[in-house]
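A protein chain is absent from this complex, but the other protein chains hold their places.
Now for chain A:
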Amino acid sequence: MESRHGRKKEQAESPEALKTREEKETVLVREYLALKDTLKEIVESNKRDNDALKVTTALLRKSPDYYTIWNVRRTILKEGFLDNASDDETANKIYTGELEFVQENLKLNPKSYWMWNHRRWCLESMSQPRWDKELAMVGKFLEMDARNFHGWDYRRYIIRQLDLKDKEAKDKVLERAQSEFDFTITKIHQNFSNYSAWHNRSTLLGKLAEDMSTEEREAIVDNEFDLVKNAIYTDPEDQSAWLYELWLIGREERSISILGAHVISFHPLEIVVAFDETVKMRNPFTVSTRVDHVAIPLEGEWKATGSDSALGSVWIFQQAPGAVYGPTVEIVIFSDDVCAVRAGSKLPAAVCYELETLNQNLDEISGRLGRLVIGQNLMYDVTKRIGPVTGPDGTLETQAVHPKHRVTSLTESGSLDDRIALLEREISAVRELVELEPDCKWPIQILSTLLSELRKTVSIHSTQAKVIDDECIELQEKLITIDPLRQERYEDRRTQLVFDRETLSIIQDSKRFPEIEYSAKQPTNLDLSMRGLTHIPISSYLLHLHTLNLDSNSITSTRFLRNLLNVRRVNLSNNLIEHLEGMQHAPSLEFLTLENNMIAKWEDVVAGFVFWGEGKLARTGGHVKVLLGNNPVVVNEGGEYVLEKRWEDVGKVGVEIQWQSEELRLAEEALLAAEDETGAVGNMVVDGTRRVSATVVEFDAGLAH
């Protein structure tokens, strides 16, 4: 994949110079082609002698990446020399010659993959490879170019080969790891920016720590923190040591939380389960109903609300036609039923929800949560996945009884206090550096990360959490100003933090800290206008809202709408939306305001309704009104605002689009109302000199396909 790099462009030559160069070049080309012809003869005639070998030597000197010649050379060596070598010594001599040949060429082409390969082939074919010599060779090589990718890879390869030889002697392997570990410190002390050395150190440290006692591990990790401090005080702008520090600190693995479950329809029965992050379903969640005190499975299908029905934070179960359910329905989700899309998080234990289905008044029950059942006599047989089994303690699963907490990336503790102590120590150290170097982005980023880690250790409603959130938001704002290249990354982070702060009324700490769940009382309105949000980080939080105001943010996508199962009105005016998506699953949506966005093409409007016919709204005959005033898609044509194309193009759907601005519409409504009172016939509204079309395209949802 590599090609030519770093060749300076030469100045234009004089005609004479050009001519001389061209003449020289012609000779070179002729020589090269003659060599190639000879090679072809050799290959075709199966010649395996010294002359043949010499041709490959000459060609490889000129073209070291001509991999086929390396292959030919190995074949010649093997069949012409090695296979009939009388003893090991003869063979060894040949291999040693090859190693010298490679060595000499590596100096000129240190980045040629094929040469390193040939070297490996020699050593692996030799009866007694001198790996110690190789180690010395590559050590010298890394002295010339301390970051050479091939050099480091080759060094690790040698160590692997040696370790393989000492498979039975664990102490030797460990001793070697220690010596390599020491080699990295030599390299780091020569240059703190040697990221290759830091990287290798991370892999070796993990290996060394494997067999250590907790105390030894803590000591060695503390040592690493000191090393990092040394480096970052030398050059706080150098990312190598910071990235290493970040790894040392490690991250407390988040557990997936189930926010809640509730019924959204009785005929057919539809149940929704909301997670606090996007998950992939591995096994369908178990749904059972009790008929005459006997639990029987309830047939049906689980789907996520996204365009990808196998991935999402909101999952809907729909009963199979003809299935019968009793007064209660239970959902059991085992921890291995889901896996998180973000690496590292998992569902710590099985969860069971009990839903009442006796009172079937949907208006009354809408938003009412299923009861989380913990520790009742509800043992489930994981293998059968359904039905009560007798268990002595009545817990669902025995795991996650004694959670381990991360202290560093290499150490764990049974107590959260150790983690907190380490975080606080590092926070105060980094704070000092932030004070010394207020405009350096790295200490600020690391401080923000450390604080976020600390927040994971406290209750989400605690004062400390609030203080941390406020400081982290401030840090992001600082980063936006000092590192404009990555501004949007900080804005995304800031959005997450602001969102967490503003949605505190929606969630609460679960009985199983550190998990969270929906608060018992759900707000129906949320005002998130003018918060500088770039996206909606976790849309399942908003499941119960009826009204959501997102006016004047920097939101670019409407995809989150698909999880807002109860939302009636959404205001997204004054954002950065370019096309509509996610509308097909918002069954209660009545009013969507998108004025002053960047929707430029009719297809981008239509895209939002592509699966509309399959969505619930179309089935139930609901109606949605979309306000599109002041979007580029609305063109002013001779005084009349028209859309590029007509709605008929996508078929009949229950969608009403309004493309004049809402302000004008209200004025018009008032006028019509006034005319109504006087009994006059409605007229077009005249706004100054421009005539505004008041036409709306309306279709019967019942005919949707």
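Methods note: a residue touches a chain if its C-beta (ideal position, glycine included) is under 8 Å from a C-beta of that chain, and two chains touch if they have at least 3 such contacts; residues count from 1.
Note that in this section contacts and distances are computed from a predicted model.
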item	value
Undisplayed chain, where the name is taken from the UniProt record, one of "Ferritin", "DNA primase", "AAA+ ATPase domain-containing protein" or "Geranylgeranyl transferase type-2 subunit beta"	"Geranylgeranyl transferase type-2 subunit beta"
Options A:131, A:181 or A:195, residue touching the unrepresented chain	A:195
Candidates A:7, A:267 or A:293 - the one touching the absent chain	A:7
Chain not shown: contacting residue from A:56, A:240, A:503 or A:519	A:240
Contact set of chain A toward the excluded chain (per top definition)	1, 3-9, 22, 25-26, 28-29, 32-33, 36, 40, 43, 62-63, 65-68, 71, 74, 113, 117, 120-121, 147, 149, 152-153, 156, 193-196, 199-200, 202-203, 238-240, 243-244, 246-247, 280, 339-344, 409, 484-489, 492, 603, 607, 610
